[in-house]
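Complex shown without one protein chain; remaining protein chains in place.
Letters A, B and C mark the chains in the order given here, with residues in each chain numbered from 1 onward.
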Amino acid sequence: MTQRAGRHFLQIPGPSPVPDRVLRAISAQVIDHRGPDFAGVGRQALDGMKSVFKTRQDVIIYPASGTGAWEAALVNALSERDRVLMYETGHFAAMWKKMAEKLGLVPEFIAGDWRGGADPDAIEARLRADRDHEIKAVCVVHNETSTGSVSPVAEVRQAIDAAGHPALLMVDTISGLASIDFRFDDWGVDVAVSGSQKGLMLPPGISFNAVSDKAMAASETGGMRRSYWDWREMKASNATGYFPYTPATNLLFGLNEAIAMLHEEGLENVFARHQRHGAATRAAVRQWGLEVLCQRQGQESGVLTAVMMPEGHSADAFRATALKHYDISLGNGLSKVADKVFRIGHLGDINDLTLIGTLTGVELGLRKAGVPHRAGGVDAAMAVLDQTAAPGIAAE
Amino acid sequence: MTQRAGRHFLQIPGPSPVPDRVLRAISAQVIDHRGPDFAGVGRQALDGMKSVFKTRQDVIIYPASGTGAWEAALVNALSERDRVLMYETGHFAAMWKKMAEKLGLVPEFIAGDWRGGADPDAIEARLRADRDHEIKAVCVVHNETSTGSVSPVAEVRQAIDAAGHPALLMVDTISGLASIDFRFDDWGVDVAVSGSQKGLMLPPGISFNAVSDKAMAASETGGMRRSYWDWREMKASNATGYFPYTPATNLLFGLNEAIAMLHEEGLENVFARHQRHGAATRAAVRQWGLEVLCQRQGQESGVLTAVMMPEGHSADAFRATALKHYDISLGNGLSKVADKVFRIGHLGDINDLTLIGTLTGVELGLRKAGVPHRAGGVDAAMAVLDQTAAPGIAAE
Amino acid sequence: MTQRAGRHFLQIPGPSPVPDRVLRAISAQVIDHRGPDFAGVGRQALDGMKSVFKTRQDVIIYPASGTGAWEAALVNALSERDRVLMYETGHFAAMWKKMAEKLGLVPEFIAGDWRGGADPDAIEARLRADRDHEIKAVCVVHNETSTGSVSPVAEVRQAIDAAGHPALLMVDTISGLASIDFRFDDWGVDVAVSGSQKGLMLPPGISFNAVSDKAMAASETGGMRRSYWDWREMKASNATGYFPYTPATNLLFGLNEAIAMLHEEGLENVFARHQRHGAATRAAVRQWGLEVLCQRQGQESGVLTAVMMPEGHSADAFRATALKHYDISLGNGLSKVADKVFRIGHLGDINDLTLIGTLTGVELGLRKAGVPHRAGGVDAAMAVLDQTAAPGIAAE
Partner (left out) sequence: MTQRAGRHFLQIPGPSPVPDRVLRAISAQVIDHRGPDFAGVGRQALDGMKSVFKTRQDVIIYPASGTGAWEAALVNALSERDRVLMYETGHFAAMWKKMAEKLGLVPEFIAGDWRGGADPDAIEARLRADRDHEIKAVCVVHNETSTGSVSPVAEVRQAIDAAGHPALLMVDTISGLASIDFRFDDWGVDVAVSGSQKGLMLPPGISFNAVSDKAMAASETGGMRRSYWDWREMKASNATGYFPYTPATNLLFGLNEAIAMLHEEGLENVFARHQRHGAATRAAVRQWGLEVLCQRQGQESGVLTAVMMPEGHSADAFRATALKHYDISLGNGLSKVADKVFRIGHLGDINDLTLIGTLTGVELGLRKAGVPHRAGGVDAAMAVLDQTAAPGIAAE
């Protein structure tokens, strides 16, 4: 193979490209996680994550990938054989359900078509029917990474309240946090799950729970047998900026740098940037004559866009062609939509020109792979960028 | 506070100083952990760790700290209410036992005085008495990081065999691996637990299980409810160089570099270097008139040396003085020996001159803190270094 | 100002974006430039640069920017009051001439219109007229960074030979080397000048002379008063891999990495990539209805494209708009063409998608700045990329 020149376009829906500033932060010499200098690092990370989750309640940081934080949410807040209501938004919702089963919970799955977010009405209806309050938690995926659909989390909260149901609201925002709007306290979320390698622009390796006082209380008297994931010991140690066991120190260095970058740009600007890039990407897809997997208007993700392949064409063959010829990594279709969709990541540390480079990789890749499409997608995206102000740039 | 000049002496028993080569490897741009380039990274890491564990059986890599790998060992190989025989070598043995209890196992603790490794005879006697083979595993700590004592793992294996007992042998070599001799296959270990931030010279954030075929078989039919830690899914994905969930990619970059460095030096040279530095350190301690915590000859660790403070003197006050005046981090005494011992780390990426700098920090720190001691410890250590060949350097 | 997200597009004609591999190489700890380990570094750099210049004769490496290597060429090979024939290809040719004057040479400038490379016929005519061989050197710029025109160096050599003239051929290939074809030995160049921050993909700070045996001989008996730039001491020290005074060690680390990358890709692939990107860029410019500054067919540069602004529009105002809105740096017009042209760098570590991102920054910037142009330039460039094979990628 010939060595490729230039920077690889890593346009999968996570890991997203890590900014140089964060890579440099990560490459600092490790320090004693029990020494006096560490407390500042720990506190900065914990407080910083509260600002990102928009919560005044608790945040827990694990040396683990997002899958671990999923498990942590379940084993702390719930007990074996607890019934949980989950919503099938896509592959990751299904994986979380599978994990719940492995851990001894009794998940009930509201079927979905993978083409939109969770439906608050369906949740409300089910909760109303649960007169004995057997359901202990409602679990939804905020930004379904496999489909590019966003669930209306605030409305799910309203649905639970409307049903007068005490279930906890647990939200996977692994790929939503720090890219699209998320408000832990305002939206009344009880447990949120997130990871480092998406909107937080870090390499994978640390993950997060945000925990409401209600969920924390539930964990103090209940929860499953657990040790590594135990919120209680974490919370106790975190009070002074330390951790009960060795944290992933260098990723915390990077986390603090990434959070600083997010606040320098401004979280609202970050969200607006992602929305604008999502809109530009969908304009390109429409022009190509392809279909966006998410078909519920207003629920299309600012993080990624899943695109359906024309019948009879392999998404994976197309992705391999794009990778080979244009050095771009695109996300694959997962389980039900394997080989039928490809996913364009437009999250994290990217800008307008990188987005157009990305869409060019798709358009030229489609051409090279012989996938039927209309030209002009890149043009259509450029028009969107041209007609909408980039967030945070003052008009002249 | 005044900014300190020069490089901090991070001489705790882990994290050990990360070599520049490893820091640079970690700072490479993240890649798609599902893409074609990743398989080589994954396979190199898995095969490399087998070479370090000296096993042809399985190695599992977790995005987690060592505590997670402890949990993984227990939840995969054992079932709730299983009886396990553990040996109280020190704080970490006690922590592992506490974890076993939290996870629903029934640990039985052979009491120890924290001044040596596990006693094979005591283990053999207990196993002989367990005629119904209720004990499912024997758990020992290879290198007890809290005391600086090494357990004779091979002899523990012999003890189990001599007792004709089928219990699994589970070994915590979190701080032993890649610093002192460890031979997973030769010694008949069933599950080994290790971490990245000790002899492997990485920042914390990934950890390891080595798993014998016998333990793997046990996990396939038994084990506790588990998901994140499940060996079965790991093993299945690892076969092609991938992982069932997102790995800590950048730490794997660093791991591959660190393993390369270990083999460039030669594992046997690495072990000899650590032994020599342990001997030099103990010579200094003896000259100071202080006592080494480990009092079983031949079980003193090449990784760290725990030193007992003279009666009436605070180890933590001394450590704070050494840190303030000589910019050196030393390890603290844990639980039973809190404030009574301090620990000198001499593991990982250090050489003769760094060791002497370290011992100087201790000796001058003792002086500055007013701790009674005899001068000349550094001299005594220099004499040991002078009289013993540095491993891997040909005589002239 | 709002912090900008994503990677800046540094699309000036040098410095070009430095690859991560090179940045990491540069960040290694410095070593003793008189110690035994240095010789390998020095030799690798010197031999590597010979392979890049395509010469078996001498290469000299200075801790200096390209301007220093210009001076070195003049002061070593020529003597005060020597007459030199220079060709006005653009700003940098004019700067080199100005330097020659400052150093006491007597440059004679063949006027050019800044819209093409040096004209071999004009050179030949002038040399034929110089019957007394008062002209000691012919100086041409290989790739004129201010205009994007390439001089036909081999034909200049033929012109000198056809005139039967003994003048040295001195070539500035500061921005040409390692981006477009250059062959020191084959083309009969006597002194070549280059720098690190263009095709060599390094930060600025080191620069180069390639020196023919004939030029070296001239310098041994002649040349001006000189010390820092003296080839003789350099050559003597270089023989063993060392330098007569302290070299820029860390940039040499980076140089060795960059040369390795060039050879991994293959120099011919590197050249073809630059040609293809130049062609795509010119297609965009034509579609925009703008004029490429270089108007001699076959002399358009693969390194950069200088674009003329429509009458009455400020190139600098446009560049400021593009920078503000699209975070892209474009090159400015210099001296005679200040504010009248802008320059698009397409050199060094870039790939197809980065190029399209770049051209998008130009097209959207033109729109935002209200510069009259036809849309579709990006499309036109995409068509060129689509219709031409990327070098080094096997057809399927």
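In this section, a residue touches a chain if its C-beta (ideal position, glycine included) is under 8 Å from a C-beta of that chain, and two chains touch if they have at least 3 such contacts.
Source: prediction; values computed, not measured.
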item: Options C:26, C:78, C:93 or C:293, residue touching the unrepresented chain; value: C:26
item: Full-complex contact with the absent chain, from C:104, C:266 or C:310; value: C:104
item: For subunit B, residues in touch with the removed chain; value: 2-7, 9, 17, 19-20, 261, 264-266, 269-270, 273, 321, 324-328, 349-354, 356-358, 360-361, 363-364, 367-368, 375-376, 378-379, 382, 385-386, 390-393, 396
item: Subunit A, residues in touch with the chain not shown (by the definition above); value: 20, 24, 27-29
item: Subunit C residues that touch the omitted chain in the full complex; value: 7-8, 10, 12, 14-15, 17-18, 23-24, 26-36, 62-68, 71, 80, 99, 102-104, 195, 197, 203-206, 224-228, 230, 245-251, 323, 329, 332
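One rule holds in what follows: only the chains that are shown with their structure count from here on.
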item: Whole-Å gap between the CA centroids of subunit A and subunit B; value: 35
item: Whole-Å gap separating subunit A and subunit C, where each centre is the average of the chain's CA atoms; value: 45
item: Distance from subunit C to subunit B - Cα centre to Cα centre, in angstrom; value: 54
item: Junction residues of subunit A - those touching two or more other chains; value: 7, 17
